[in-house]
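Excluded from the complex is one protein chain; the other protein chains are retained at their positions.
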Amino acid sequence: MKSIINRKNITRLAVAVAIWAVIALLMATGIMSRSLQSLTIKICYYVMLTLSLDLIVGYLGDLSLGHAAFYAVGGYAGGAFALYTNLPFIPTFILALLIGGVVAAIVGFLISKSILKLRGDYLAIVTLAFGEFIRSFVKIIRGLGGTKGLIGIESYSSRIVGFSLSYIVVLLVIIAIYNFTHSRYGRAVTAIRDNAIAVESVGIDIKKMKVLVFTISSFIAGMAGVLFGFYKTTLNPSDFTYNLSIEVLVMVVLGGMGSIRGSVIASVVIVALPELLRGASDYRMLIYAVALIAMMMFKSNPKLVKYTERLGAAVDNLKKSLTRKAVSDKPSSGGVSK
Amino acid sequence: MSLLKVQNLGITFGGLKAVDNLSLEIEKNELYGLIGPNGAGKTTVFNMLTGVYKPTTGEFFLNGENLTGKSSIEINRKGIARTFQNIRLFGKMTVADNVMVGLYNQMHYNLVDGLLRSPKYFADEKEFSKRADELLAVFDLYDDRDTLASNLPYGKQRKLEIARALATSPKLLLLDEPAAGMNPNETAELMKTIRFVREKFDMTILLIEHDMKLVMGICERVTVLNFGTELAAGKTSVALNNPQVIKAYLGDD
Partner (left out) sequence: MQMLISTIIDGLNLGSVYALVALGYSMVYGIAKMLNFAHGDVIMVGIYAIFVCLQMSSLPVWITAIVCVAVCALLGFTVEKLAYKPLRDSTPLSVLITAIGVSYLLQNVALLIFKSDRKFLQKFIDLGSVSIGDIEIPKISFVIWGTTLVIMIGLDIFIKNTKMGRAMLAVSEDKGAAQLMGVNVNSTISLTFVIGSALAGVAAILYAAKYKNVDPYTGSVFGIKAFAAAVFGGIGSIPGALIGGFTLGLIEALTIGFLPDTLTAASDGVAYALLIIMLILKPSGLLGKKKIEKV
């Protein structure tokens, strides 16, 4: 009988805790510079954004260019809650996270429900329009600070606390997404990407699945927005532009689309790289653009794809033969008779 | 009562009658053929029977229940499953997962079970991946279970489509040119498989096919379509020897 508690999962948990411990230690001892410390928090909410967009782009196969909208909605909802209530920090944080997620999810649900008929380019453009609409809308709401922004959200008491809380949230999100993609729902969603008509022919309601994906994705993006709010303590409409949606899309694409590990790695690298290589910051966006185009060319060149598949297979074989060797080496290691 | 009853079914596209006044009845456990020259409207009939197109006239019933105008999803849930002429697999998913998608509606666990991996999730996944493996074994696909569907050779892709359709546990299976692109050996093997499927799953099968050897070999009755109307119907050997049918296939000369 399979269950959640098995050796593999315990190892995974141990690795996650170890990563946290190392980073926290580096922070506590001051070995990590302040800007690097902030970077760890930034990476957390970017990973969430990328993973949530990957659900839509990589798994469902639809293009959303308005992901910043859900991030904004969540951030503002959670931020406003934190600003206008007076609870101790931890309950504020947890409630804000949930409120941000839920409000974003509701918006995601409503939007996806109304644009179900649209596909491909039309969906892309309507999500883009929605993202920009939300941004304009926020500008005229006085309670949310208008064009000046929402100022004075309570911040983490220290960067370690901020990182630790964000890290826990990210881990939970990764587990949830992993479980989702390996459930019957996740399979149905991936199948829609590959062939929507065939999915209907086996009796699965595509529309429900799409709404489900958009809702889950917005929930996660909303929570990422809340983490962003607590980190930055101010929220401004200019934080949520079309450029952000594209930046996250770049991470999804470079992460390989439809790959949790890829999304995580791509967001860590893309967020960390410009901070580590300060000089290249002028060229950052340029590099993104070239990377996007190159990735697509690569993907649609059958020769190159075949080549990498063969490379992957070769690596797998190598791994297999190495482990086999390790196993077969064991008995013979006792008697070296040659 | 017959399993599938089609009454005066017809559809018009922009003034053109693609299918006109088609009636047929298929008995339980029967193997029925729908044949005719290219463009005769065979696939259009399938599309109406599976809810892809809404018929302009007529009705059809499964086990006496009127399914006319219902959506693809509902119709599949009521018990009609199909394959496609131009194969529609989930190419970037494994062979096993293709069948698992077909089993979707029979699994019980809900979203929360899935997200939290409750015992129900594990029980269900275990049970149904066993079921998927059994289905794959029927079609000799078990050894390919972890291959991506798009990497399968053509003949196996057609089989996988049948396996996926069967996974929805239908009462009626519609096969759209199952032997297309197969060599004679593969076709002979496919005939065996189709017969086997009928016996093992007590299945009723309606198939479109161009390969006359296959049609004569396994179909008890056929309907011959030409330009959207019925040219002949009845016992396979009789219908195929109808002079009008011969004329439609060979031309006027």
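A and B are the chain letters, set down in written order, and residue numbers restart from 1 in every chain.
The criterion applied here is as follows: a contact is a pair of C-beta atoms (placed from the backbone, for glycine too) under 8 Å apart; a residue touches a chain by one contact, two chains touch by 3 or more.
None of these values were measured; they are calculated from a predicted model.
> Among A:I90, A:L273 or A:M297, which residue is in touch with the absent chain?
Looking across A:I90, A:L273 or A:M297, the contact with the absent chain belongs to A:M297.
> Using the touch definition from the top, which of A:L26, A:L98, A:A124 or A:I265 touches the missing chain?
With A:L26, A:L98, A:A124 or A:I265 as choices, the missing chain is touched by A:A124.
> Looking at B:V52, B:A123, B:L148 or B:A188, which residue reaches the missing chain?
B:V52
> Could you pull out which residues of subunit A are in touch with the chain that's been left out?
Touching the chain left out of view, subunit A contributes residues 57, 61, 63, 65, 114-115, 117-118, 120-122, 124-126, 128-130, 132-133, 135-137, 139-140, 146-147, 197, 242, 246, 249, 253, 282-283, 285-286, 288-293, 295-297, 299-301.
Rule of thumb we're sticking to: only the chains that are shown with their structure count from here on.
> Mind checking the centre-to-centre distance between subunit A and subunit B? Centres are C-alpha means, answer in whole Å.
Their C-alpha centroids are separated by 40 Å.
> Spell out the residues on subunit B that touch subunit A in their complex, using ranges where they run on.
My answer: residues 50, 52, 71-74, 76-77, 81-82, 84, 88-93, 97-98, 100-105, 107, 109, 111, 114-117, 119, 121-122, 124, 126, 164-165, 167-168.
> Taking the complex as given, what residues does subunit A use to touch subunit B?
1-4, 176, 179-180, 183-188, 190-191, 193-195, 197-205, 212, 258
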